[in-house]
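Here the complex is missing a single protein chain, while all its other protein chains stay put.
Just so it is clear, A and B label the chains in written order, and each chain counts residues from 1 on its own.
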Amino acid sequence: MKSIAAISALALMLGSAVPVLAQSSHVPEGTKLAANQTFTYWMQDDLKTLDPDLNTSKDGNDVLHQLFEGLYDQDAEGNLVPALATSFDVSDDKMTYTFHLREGAKWSNGDPVTAQDFVYAWQRLADPKTASDYAWYMELMQVQNAHAVIAGEKPVTDLGVKALDDMTLQVQLETPIPYFRQMLVNSSTFPVPQKVVEKFGSDWTKPENMVSNGAYNLKSWKIGESIELVKSDSYWDAANTTLTDLKFVPITDLNQALTRYEAGELDFVQTPAGQYPRLKDEYPDQAFAPPRSCSYSYIFNVGDSGPEALKDVRVRKALSYAIDRDIIVDKILKGGQKPAYSWTHWATAGFTMPETDYSKMTQAERMAKAKELLKEAGYGPDHPLKLRLMYNTSSDHKKLAIAVQQFWKPLGVEVTLENYEWKVYLEKQQQHDFDISRYGWCADYNEPSTYLDVLTSWSDQDVGEWKDPAYDALLKDSKTAADPQADYTKAEQILAEQMPLAPVYHYSLPMLLNSHIKGYPFENVELNWYAKNMYRTAN
Amino acid sequence: MVIDETKMTSLAEATSREDVAGRSLWADARRRFFRNKAAIFGLGLLIFVVSFALFGNLLAAWNNSDIDYNVMGDATASAPSLANGHYFGADDLGRDLFARTVQGTQISLLVGVIGTLIAVSVGTVYGAISGYFGGRVDGFMMRLVDILLAIPYMFVLILLLVMYGRSIGMLFVGVGLISWLEMARIVRGQTLTLKNREYVEAARAIGVPAPTIIRRHILPNLVGVVVVFATLLVPLMILTESFISFLGLGVQEPQTSLGALISEGAGTMSYGTLWQLAFPLFFFVITLFGFYFVGDGLRDALDPKER
């Protein structure tokens, strides 16, 4: 606390010594801005790439949102805001979108941003030669021929995206998905500068070569130490961009990150599990816990390689009921997470929580029911059920797994914990080599289908190999239904009945944010933030 | 954190000197050892730690994996207390730290001792064979040791644990294989001297087979150096294990080790739960002290010099 106060005092002195900065439209009248418009942001891991077509991580998405600009941004509530697409037309069958691009938008080398840049980027993303881990995003967006292009069966030029002229981009879809435009916020859909990429190859993202079209340019990237961005003067809205210097610091251990925050070296940090209430007391004006659209669950392997017991729905239900979600949320995580009785995150746009029986019970009732169900299925203290629980290395996952192991003990379920590194964990999931596995999912866009599609029979995510025709039918119907929300609610009810996975909690992002940083989008469940809309106050 | 090889060589020479008759060497050494206050203190510490590891559970009110929901997630309630049976307090999840420290001490001692046994046996056998046969065999075996010495072992250990899962067996073997090279070099040097002794030559002349000579005449003369080396190696193994635990590659939950407990406790040091660091660290430190003092004491006892 002391150090933060000291720094703000310093900033105050500096602030009074220099002339007031130009006020942008994002800054309310009369705000006194700090002289140094810097923002230092914590990330869990260093980025693996700065190439929008290759990025796969949330942190990477955050950095790319500053460096580049796509068709749409989000405002502080998560609503779409025109970025490069100033307007659009959609055909009657909702399968053809025509975007009209912003005049005067420029790359940092002075070239205009054109529709061709989008076409190149999208084709590059889908091209198997690029070998992007996120190529499937084109498929998820239902862009015409995406599947065939990714599989190498058709040339990239067959992808359903074309430039009608420099300023007009047309996209052809295979299925009329209602949330198509929401998906364009993701950095995987951002344009890339063709000339630069072709000239430098994979070196194009090095600071000395990189050309981008966002509000910031890359200044330096020292792996494991920091990524620094500076304000771009060639950005079309540079006049309204207030923060001038951004720094991203990768610190894996949350406790260390917190120390660095308390030393005044970071403006943003996620708080370690269990520490949020204490920090909220200590820094009431800096601690926040906005919802974040991700769900945490334990998925059951009901496929051929899974244990016989888990094929019995009673066993799955018993295991799910016995998890004391309140303890997990209130005593372990303590950071504004919510106990989950649905797979879809509670704050997802338009989603209404379905009425499910177990969400209404008390934990004692659930426990009694769990014992009953397990007994019916033929297991109990005299015939113990032996299962393996797999999770990937992380202190939080470890804590939860230990707690769950204890929750299941009274049922007579003996659980062995298995802890693997991320890559091994993923491989074991994909090969269905587990009994029960921790399974998390973050929304790719703000709509329930991003969660529910995962469990359909056509999903590439058939981790637990659970399949249900009624569930599939609902999700298929939702793509064209006038009111997809009704389908989503019914689908959640099926999940509660069949319990292919046990939802555990819905994420929040418990964090500390320097009280001088304004404009962070707490209301946006995807927490997509844009530094160009933020500013640093002097006091 | 590395054993001083010069001293070990000097010790090896001292214990295999021809004029020192076996029995008087050990009798003298015992006398000297028990006159050494630091060594006795170290021995006391070790006895304390070992009994804590063996019998601590008899005192524990909880086991090492059960969660006490009354103190879970509550920093003040999980402080050390006699009333609720958490003598050392509880960890973040409300598990009893006393029981966990007992169990962690067991694992750390096991890793230290078994790792050392592996290192010492491999090293001794390798060194004795290389030294005894000499010539081209020796040349090849020692070149191999030179080659292996340049490998960053900790890195190989990390690779092994990351790639092949973290079984405790892998940990034993991993830490054991790091340290046998020095042992092999010292033993080989000693064997070279010993094999030219008259009684060894005599044995060879009457046709005693090589393995028997090594077993009967070479190895017994190496006992002193092996014991001292082993005692000094154990704390290094325990430190290695703690390093591995810091990287999150140690034993699987709900098992724990002192290193794992310390690294958890150190991470949350500034949150007012200092007992989570203090108790495991205390046992860690006295274990290492114990082994260092006893090891130094043994060495000084067997190789008395003005130090």
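Everything that follows uses one rule, which is that a contact is a pair of C-beta atoms (placed from the backbone, for glycine too) under 8 Å apart; a residue touches a chain by one contact, two chains touch by 3 or more.
We take it that contacts and distances are computed from a predicted model.
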item	value
Missing subunit (named according to UniProt) among the choices "Peptide ABC transporter permease", "Membrane protein", "NAD(P)H-dependent oxidoreductase subunit E" or "Sulfate adenylyltransferase subunit 2"	"Peptide ABC transporter permease"
Among the chains presented, those that the missing one touches	A, B
Residue of B:Ala77, B:Met141, B:Val208 or B:Leu247 in touch with the missing chain, whole complex considered	B:Leu247
Contact residue for the chain not shown (choose from A:Val424, A:Leu475 or A:Leu527)	A:Val424
Listed residues A:Glu77, A:Glu225 or A:Asp326, member touching the removed chain	A:Glu225
Residue, one of B:Val137, B:Leu159 or B:Ala202, that touches the chain absent here	B:Leu159
Residue ranges of chain A at the interface with the undisplayed chain	3, 6, 45-46, 48-51, 54, 56, 128-129, 131-133, 135-136, 150-152, 202-206, 222-226, 249-253, 256, 259-260, 262-263, 265, 420-424, 426-427, 430, 460-461
Where the missing chain touches chain B, by residue	1-2, 4-7, 143, 146-147, 149-156, 158-160, 162-164, 182, 235, 239, 242-243, 246-247, 259, 262-263, 266-267, 269-270, 277, 281, 284-285, 288-289, 292, 305-307
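Heads up, the rule we're going with is that only the chains that are shown with their structure count from here on.
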item	value
Rounded Å distance, chain A centre to chain B centre (Cα mean)	46
Complex contacts: residues of chain A adjacent to chain B	253, 255-256, 259, 272-275, 278, 327, 330-332, 334, 393, 395, 398-399, 401-403, 405-406, 417-421, 424
In the complex, chain B residues that touch chain A	65-67, 69, 72-75, 92-95, 162-163, 165-166, 248, 252-254, 264, 267-268, 270-271
